[in-house]
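What follows is a short report on a single structure.
One protein chain omitted, others in place.
So, chain A:
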């Protein structure tokens, strides 16, 4: 008797949990659609940005600019982009793991954390956090990327840090996301790491067969009005564009990961309910059998 009520109670609680996971899945799916569109729409922009910059670097020797200055040693600033909330599978962990690896490997390291998960983790571990942004918008704006770019440029030029990288999650599909690391400052001369991230970039690669081939076609770029002024304008914009794209990719990944995680949670709840229902029916049958036996036994005794 007790047993039956227990089982029923458990079924009820699993059903409630399932309602939550199902709702979360649907919310994530709706947001994913939007975030995915944004991320995919921004890809040509990202690729073009990288393409132009690569083009500039492969075809010119003018590479003297404060944001291109490579300095030995010093502090390494790592931007870590995670979500604010859990219940999204291994999405946050994967990013944090890679960040952790870098933190371990570097002597002097500071973090700029975007998202509550990364902040909580690294705050507990006592890693130096230079800046934190939590409660990110679901669909981050260009202005936000602008602020971050301004901030890292400021730190880099003040020589607080000698290197800035960013860890984000690249969105492949709703069920597949990959964590990427990208160096932001000093701006890499060929933006190699970015180039590997995209098929489009690979295609682009085939068209422009590397440094030598390109260099033959184009002797030199004209910088209008001057290399310094052009770099002054282009490099910060490059950073904003790259950060903006990374934010969009990360958000789409988060929703994708959450949708998948919540989908399998709902699935699991279903399985559990089935098992419990079976168990409940067995218990009920057992009880009926016992009752019949008792009645029959009682009747026998009266004879």
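The rule is simple: a contact is a pair of C-beta atoms (placed from the backbone, for glycine too) under 8 Å apart; a residue touches a chain by one contact, two chains touch by 3 or more; residues count from 1.
Here is the rule we use: contacts and distances are computed from a predicted model.
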Name of the absent chain as recorded in UniProt (options "Plastocyanin", "Succinate--CoA ligase [ADP-forming] subunit beta", "ATP synthase epsilon chain" or "ABC transporter permease"): "ATP synthase epsilon chain"
Full-complex contact with the absent chain, from A:30, A:52 or A:292: A:52
Selected residue (touches chain absent from view) among A:158, A:222 or A:301: A:222
Touch list for chain A against the chain that is not drawn: 41-42, 44-45, 48-49, 51-52, 55-56, 59, 142, 218, 220-225, 229-230, 232-234, 237, 241, 244-245
